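This is the structure I have questions about; it appears just below.
Shown here: the complex without one of its protein chains, the others still in place.
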Amino acid sequence: MNDSVFVGELSWKEYEALVADGQRVLFLPVGALEQHGHHLCMDVDVLLPTAVSQRVAQRIGGLVLPALPYGYKSQQKSGGGNHFPGTTSLDGATLSHTVLDIIRELGRHGVRRLVLMNGHYENAMFLVEGIDLGLRELRYAGIDDFRVVLLSYWDFVKDPQVIAQLYPDGFLGWDIEHGGVFETSLMLALYPQRVDMSRVVDHPPATFPPYDLYPIDPSRTPAPGTLSSARGASREKGELILEVCVEGIAKAVGEAFENAP
Amino acid sequence: MNDSVFVGELSWKEYEALVADGQRVLFLPVGALEQHGHHLCMDVDVLLPTAVSQRVAQRIGGLVLPALPYGYKSQQKSGGGNHFPGTTSLDGATLSHTVLDIIRELGRHGVRRLVLMNGHYENAMFLVEGIDLGLRELRYAGIDDFRVVLLSYWDFVKDPQVIAQLYPDGFLGWDIEHGGVFETSLMLALYPQRVDMSRVVDHPPATFPPYDLYPIDPSRTPAPGTLSSARGASREKGELILEVCVEGIAKAVGEAFENAP
Amino acid sequence: MNDSVFVGELSWKEYEALVADGQRVLFLPVGALEQHGHHLCMDVDVLLPTAVSQRVAQRIGGLVLPALPYGYKSQQKSGGGNHFPGTTSLDGATLSHTVLDIIRELGRHGVRRLVLMNGHYENAMFLVEGIDLGLRELRYAGIDDFRVVLLSYWDFVKDPQVIAQLYPDGFLGWDIEHGGVFETSLMLALYPQRVDMSRVVDHPPATFPPYDLYPIDPSRTPAPGTLSSARGASREKGELILEVCVEGIAKAVGEAFENAP
Amino acid sequence: MNDSVFVGELSWKEYEALVADGQRVLFLPVGALEQHGHHLCMDVDVLLPTAVSQRVAQRIGGLVLPALPYGYKSQQKSGGGNHFPGTTSLDGATLSHTVLDIIRELGRHGVRRLVLMNGHYENAMFLVEGIDLGLRELRYAGIDDFRVVLLSYWDFVKDPQVIAQLYPDGFLGWDIEHGGVFETSLMLALYPQRVDMSRVVDHPPATFPPYDLYPIDPSRTPAPGTLSSARGASREKGELILEVCVEGIAKAVGEAFENAP
Amino acid sequence: MNDSVFVGELSWKEYEALVADGQRVLFLPVGALEQHGHHLCMDVDVLLPTAVSQRVAQRIGGLVLPALPYGYKSQQKSGGGNHFPGTTSLDGATLSHTVLDIIRELGRHGVRRLVLMNGHYENAMFLVEGIDLGLRELRYAGIDDFRVVLLSYWDFVKDPQVIAQLYPDGFLGWDIEHGGVFETSLMLALYPQRVDMSRVVDHPPATFPPYDLYPIDPSRTPAPGTLSSARGASREKGELILEVCVEGIAKAVGEAFENAP
Partner (left out) sequence: MNDSVFVGELSWKEYEALVADGQRVLFLPVGALEQHGHHLCMDVDVLLPTAVSQRVAQRIGGLVLPALPYGYKSQQKSGGGNHFPGTTSLDGATLSHTVLDIIRELGRHGVRRLVLMNGHYENAMFLVEGIDLGLRELRYAGIDDFRVVLLSYWDFVKDPQVIAQLYPDGFLGWDIEHGGVFETSLMLALYPQRVDMSRVVDHPPATFPPYDLYPIDPSRTPAPGTLSSARGASREKGELILEVCVEGIAKAVGEAFENAP
């Protein structure tokens, strides 16, 4: 028997057997193609939630669907802005309808437990909408026991001791962790060949006014595209983050579906 | 001359004269019809950004468009969830297209400066999308100098001293400020007749796991629908908040449009 | 107990109790932001159906939802055309989907009786479509006892004696009653501070060929934007109209829902 | 040279030569598949505007596009309602987008003058929307001299003497002329083989309250589906109507495009 | 009794009686307005599937709905390309939604057996999508016994002997049969007055690389717009094709619905 957790690597007969009773948890990583500074590749937001999904799936006997490789438009305060070459984003409705379509199909397969593992901050509300549209359609089709968990893996790094280890000089918020210590450390732990620490541009954390201006003023984003410096990143930090996320998510997902009303 | 700041109270000739040079700032308050606990009415998210818009417009010579009275679906962690009777929400695409349509029309009028004053947390990303779609269409129509500021008025209450005055026992985050001290205080300052402090249900702040489950588990939302207790609310706090918001936004909006690239 | 008829002024608990048995009638006023000549403000089409809804709701124990403040594009023969500054209109699909979304939500609340009170001529068919889409979705959700009444309040002024009182020199048709005697009288009765009779431009009734040309020829619309002169308007006429509408609609709505199949 | 006025009967080379200078008027008949009582076939609303378009085109050197055979949903007060077997209607957006697509293509061909000849009352506003969307897109594509005339052919029968000839016992309004004297007379003049006068059901004119109820109450529509009796119909009346319409429309269309701004 | 097979020529009472038991087969011809070379008119793709539908319906007691006169965008390798004047095409979504709407309505009528008779190569996948969307909605409405057959009539000409009769010099594939021997022969058999053999441009069969380029290079399409020469066309060949198609489709349709699961 093929023991891959990736749905794409299974034959349909293997998949059919695995999802038949509706109890198995499927993970859909959702990412983006987005600039992440001079030192990181552009598919960070796909690689990381896929890696986390894979590890959680291995622990809890889940399966991982092919990741969505394009996401919602990068926003200045969380991703630098959508004006960079390379950043390639979808309209909100396109992303929401992709999620809707996948939920409709999973419902047909007999799946009843889905985790959307978000890797790109800006996706979140359009995933919410896709889930709502998907569950609505399933209800019209007579399926009312489909459950979805939506999460962004970084929300599981909350332990102050862990935060202190990652940011010995103080944590400045997830908002500006675009291409910074957090993502870079994870990439060093998982895909070191796609990180070039020699190109990290050390700059002060980006600061923004409490509003958004459109079209954005590109000069407000630090030139390299990162919102905080990745200089403090390390493989060890990445391994710590990964373990914290995988353990936390594995536990949370189990509870979520067990306790769902 | 009619000196109302409300566009709806002007004749078209008055409006035409006011917006002719494209320098005037228009405010579009965006709210929701949403439960806000036992002690507040359901149009809080419309009343508050409208009141702030009005006051800022009065200071800077702006105009206020009719508010959007329905918003995006209430989320459990920020609004209690969309399962309450009374909460009446739009699909994301409906909200985004409303914003798109209004921007297209304002562009035709000659307006070039718009502020979207958000009063409902869940609206934000669908407003972003509406703005992006609107500016895209304006560019197709040959208009590339239209500028939009998007803000949520509560983001202007950042001064630690103010926070300390509002929350002498410690601030727990905007997330759970749904129907709590912040909104209730503003309502006491602005629309006391729509607050019934005798019906405030005092409960511990809502706590949520670091993920969302859909369909939500209603039992996770405190029964009254608020996410934190409004017991500490007062008219004085509301007046303080209002002054801080109005002053901060008036200043920020002026700078934003002056400095826009 | 809060005795407001406006849903937005109620708490969700009050609303829940009122709509629980599905017998209560909800009114959704639908208007527009549209030029109404030099002498009237631009939110006439929101104010008037809201005022009528309020009064009917008070008589029959109904509730009034927040009005839709933006409507379909002004047409030359009924509203002067969509080329005026200030007139701010939605695409048809945006309006229809707003109605669809609201119906879907009301169905969830347990509401089964809705009146769409139209105040802007051009809205009508897009409201029809929104209703059809909404009832279709409710059927998919298993709800088939939701009933909607769609009306334009002016259609209840049909008594020849009333018409004769309003138009002693002869009635020229509702088509050209844009910003004319009818709407101006109602505004004088309800919101006299938003009428400036000194700015009424007295012009012959607009005449149009039996076709529409797009893009319109603005020179065919009388310069002030009205289609007939408001000179004959009076507060007394407005009060008469109001009474006729409120009485007629209260009676009609009751019958409509009682007799619905 | 092929002298057909029907675009579908021309080769593309013939068509190309005819529309090259952008001066030629194209007619797009828009109909419906809709019940018209026991005595008429269901494609009346396609046949009649096509016949009128053909005759006007012959007079003024125009061309006739293939008619749109399906229209918007039949409404009770103007078409009996959409509950009849046979009546086969489109969603509003489908109809509007069809018009948009055709306008986009005609613009590419070099056409600049289009007449939408409506044969189904309920279509009108969705045609307006299709025109607006189409002209908007053409503007984005740099084409701003495309002109559209929208008309319903019956609006050209306005001469009181003609009305008196058609309705010697008094005219009751176009509203209830569904399958009545007007359409039946035209069919007798143009397609007598599709009329079976022996099946005309003579019933009093339909009367409706000044509102619409959804879902409709089918019992309010006269059982045969007509809204007034066709008993007074005759071939002679049909020929009179046809002549009045063709003459009036030919004249109006010429003027409309000559004088367009 | 009216014995027409065309739904549009029936009264609704006749139609109602015919479709009441859900066993009758309805045909929806789907065509295009598209250039077909110098010698053919532009509505070939509507006329031919309508003629085939009519004949099949006569044999098996079916009915023919009004044809869809506009289709999907002409592709260079199958229709010469969408750049010709006269070719007037729809967006894919417009075509799919038209099919969806018609299926929804037929389901309401009680029809359960529909044949989409395609006459324009490029339509096929958008008809597939329309069918899928239509059947999905019918399932939401509780109707799960609606069956659709989708076919392109030329796919029934498969007998090598027939092919040899039509193409004595060798058959080059359906791909390039645009305006060639096949369609021209059918037109000669059915509508000879719409064929002008004197204008046939004799050219070698079009050849294309194994990819598509957009925007297309018009110079790759033979100048007259046909993809192969129609010189070998004849009325006799057309009659043969017609008989083969009608017989094959009548048989296939009967079997398809009898054996449907």
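A, B, C, D and E are the chain letters, set down in written order, and residue numbers restart from 1 in every chain.
Here is the rule we go by: a contact is a pair of C-beta atoms (placed from the backbone, for glycine too) under 8 Å apart; a residue touches a chain by one contact, two chains touch by 3 or more.
Here the structure is a predicted model, which means the values were calculated and not measured.
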item	value
Visible contact partners (per top-of-document touch definition) of the missing chain	A, B, D, E
Among A:G86, A:G142 or A:P261, residue touching the chain not depicted	A:G86
Identified contact with the non-displayed chain, of E:S96, E:S185 or E:T221	E:S96
Hidden-chain contact residue, picked from the options E:E16, E:D132, E:D196 or E:E247	E:D132
Residues in subunit E touching the chain absent from view	72-73, 75, 91-93, 96, 122, 124-126, 128-129, 131-133, 135, 147-151, 155-156, 158, 209-215, 217-219, 248, 252-253, 255-256, 259-261
Sites on subunit B contacted by the missing partner chain, in the whole complex	139-140
Contact footprint on subunit D, counting only the chain that is left out	137, 140-141
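Throughout what follows, only the chains that are shown with their structure count from here on.
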item	value
Touching subunit A and also subunit B, the following chains	C
Greatest separation from subunit D - chain, by CA centre	A
Option reproducing the contacts of B-C, where over half of them reappear, out of A-B, D-E or A-E	D-E
Between subunit A and subunit D, centroid-to-centroid distance (C-alpha), Å	54
Centre-of-Cα separation between subunit D and subunit C, whole angstrom	28
Touching two or more other chains - residue numbers and ranges from subunit E	140
Chain contact topology (line, ring, star, complete or other)	other
Chain pairs in mutual contact under the definition given at the outset	A-B, A-C, A-E, B-C, B-D, C-D, C-E, D-E
